[in-house]
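With one protein chain withheld, the remaining protein chains of the complex are depicted in position.
Right after this comes chain A.
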Amino acid sequence: MGEWWTTEASMENYEISSISHVTMSPSRQNNFVSSYSFPLAKSFYSVISAFCTEDNILQCISYINQELASLGLSSTYIEATSPEGTGLNAVPALNAMYELLQIHRRTMSTVEGLEKEQLKKSSTMELMQTSNTRLKDQLELSIREKSGLHEMERQLQLKIKTLQSCLKTEKDEVQKLQSIIASRASQYSHDAKRKEREAAKLRERLSQLLVDRKDKKLAIDVLNSLGRSDGKRGHWKTAKATASHEGEMYKSLLSDYEASQKSLMLENAELKKVLQQMKKEMIHILSPRSSSGRGATADDSLEQHHDSDGEEKTGDTSRETLDQSCEHAREQLTNSIRQQWRKLRNHVEKLDSQVSQVQNQLESNKEMIPLETHEDEMERMRCEVQQCKEFIHAQQQLLQQQLNTSFDDETAALLNDCYTLEEKERLKEEWRLFEEQKRNFERERKNFTEAAIRLGREKKAFEEDRASWLKNQFLNLTPFTDRRRCSSSDGHSALSVRSEPEIRSSVKAQLAKSSTYTTFSTPRSSQSAAVPSTPELYRTLRLIPESSSSRHSNRGLWQECSTIEDGDNRVKAKNGGRCSDLSIFSMGEDENSLN
């Protein structure tokens, strides 16, 4: 059905489109439109071409007037100026023409508008067409799908049918098997019974046979009969004996029941006690809560209060009737307990819900302001750390104090002794060093005084030399020119020229001497030949220690300078290893003392 409709629609479409084509482009001729429009037009044109001739001007005019009148242009009436019709009244003709032109323009514009509209319509048509085709495709697709689903459904139906049949057969089989089993079971039981009966019969027969045979072997051979274990004699089987057996049996049963009843009674009493206790406690727990909870929710608390009142009442009554231990009392008791329990449960549930609410709140809070809490926590922890630090510090101080003060006298004395002993040792050592140092200083002072004396002497000698030199100079001013020339060529060493070999010897002797010494020694070179220099003298006299023999080297000089500068430093430098030991020791001691 649907398909048929679509083809119909397309056919119509096609027609419409073909028409629109014609209107849009008149150049494209369509056969079946032109087939009946053109012949008409042609005939019309042929008539028109000969519309107005010389002969029929008047008819034409009248015709045109008629036409104009029919067009509603009755106001303008074309008239011939001459009855023959050769002339035409111009004004109405022109008016009519103008009117016609106006009409023509209007119609043209409307035609244009219509054409535009037509175009629009056609485009929408096209759109519709495409959408239509799309929809058609979709429809087709869905139809195909539908058919596929139909097919599947059919298959499934088939499957279900087969499965159902299978199930049916299985069921049948199960039934069959069950019936088989049942029949087998009955068969088996029947057979078993039969066999058993047979066996019983056989047994019977066997025993009968055995009895009949009077088996000689079947015998008891006892040396002499024994007495009964209880010492009594055997009884005859009498009715009395039977009765007594019965009686005994019932007695034992009765005693057993009594015992069990007693134990049950005991247990019951115990349980009752527990129940009472529980009840009391429950009442105790529940009553203050209800009073406190009154503030929170009025109606609830009221109800509870009412409940608890009723509870107490029932509790009292149950307590009263408990001792009666009858059905009624028990019922009451259990009822009251049940009620109490319900209340307790409600209470607990409520508490639970409260707790969960609080937790939820907490959680939500956590979610809401995690940063702030974090910050706060951090701040708090910082504070704590600070506090802890302070605390530790204080503790340390206290500990130190404790250590310094809290020794008891004996240990303190002992420690002091130790310390003093050590101190003494140290002092002794220091003292020794000091002594040595002092001696060195003494020696050096001596050296210096000697040196000063020597310097004085040398100075004196120098003065004398100068005096003599000045004297010579003065004397040279006299006409002894050769002498003057000689002195000018050899500057200040002129005087040493005189004692050349002596100088060389002194240089040789004091090769390691610094230049200052040489300069010093130069003036007294004359003396040195006769008198050895002071250091030499000291050395020969062994007044200067061997270690300081190198003092005359640059290093030695520096050392001397340093000693002059700072005696203590020198001491330290001298006994380097020792000193460091000492210092460490002393530092240690310092610490000790601190502690």
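As a working rule, a contact is a pair of C-beta atoms (placed from the backbone, for glycine too) under 8 Å apart; a residue touches a chain by one contact, two chains touch by 3 or more; residues count from 1.
Operating definition for what follows: contacts and distances are computed from a predicted model.
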Can you work out the missing subunit's protein name as recorded in UniProt? Choose among "3-isopropylmalate dehydratase", "WD repeat containing, antisense to TP73", "Origin recognition complex subunit 3" or "Pyruvate dehydrogenase E1 component subunit alpha". "WD repeat containing, antisense to TP73"
Of A:97, A:114, A:143 or A:206, the residue touching the omitted chain is A:206
Which of A:50, A:222, A:371 or A:477 sits in contact with the chain that's absent? A:222
Given that one chain is not shown, which residue among A:66, A:102, A:187 or A:252 touches it? A:252
Interface residues of chain A toward the undisplayed chain are 192-193, 196-197, 199-200, 203, 206-207, 210, 213, 215-230, 234-235, 237, 241-242, 245-246, 248-250, 252-253, 256, 260, 264
